[in-house]
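Of the protein chains in this complex, one is absent; all others appear in place.
Showing subunit A:
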Amino acid sequence: MIENEYLLAVTPHQTPSGPLVLEVRGELDHHTAHLLSRAVDDAAFDDSGVVIDLTGLTYCDSTGITVLISAYQKSQATGAPLSLAGVNPDQMRVFSVVGLDQVFTFHPSTEAAVASLRK
């Protein structure tokens, strides 16, 4: 687990024979975004895909959005499918305003995202 003053925790989980899940908990902003950025850099983007679990995300500013777009760019470059799971309605509204609702694949929960990627 990587932590910055307990504000953000990013925990990678490798699901058995399935996608890599990056569980993000806490505040994703310009103080903490480098933690997720590093986790995305370190993550293997392969055919089994990557799920970023945002169920525990309490705040996301523009720097946080930059890291999520970087993850999207990495998935485009590697061909690895990427989805976001558990985005709350307020955050979803922010994603819609900046037009990212058309960019990411969303799932209500990590389970749903993992199931969808295993198909």
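In the analysis below, a residue touches a chain if its C-beta (ideal position, glycine included) is under 8 Å from a C-beta of that chain, and two chains touch if they have at least 3 such contacts; residues count from 1.
Heads up, the rule we're going with is that contacts and distances are computed from a predicted model.
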Q: Among "Putative aldouronate transport system permease protein", "Pyruvate dehydrogenase E1 component alpha subunit", "Cytochrome-c oxidase" or "PP2C family protein-serine/threonine phosphatase", go ahead and choose the protein name stored in UniProt for the chain not displayed.
A: "PP2C family protein-serine/threonine phosphatase"
**Q.** Sole contact to the chain not displayed, among A:Ala9, A:Ile65 or A:Ala112
**A.** A:Ile65
Q | Touch list for subunit A against the chain that is not drawn | A | 30, 61-63, 65-66, 69-70, 73, 76, 90, 93-94, 96-100, 102-103
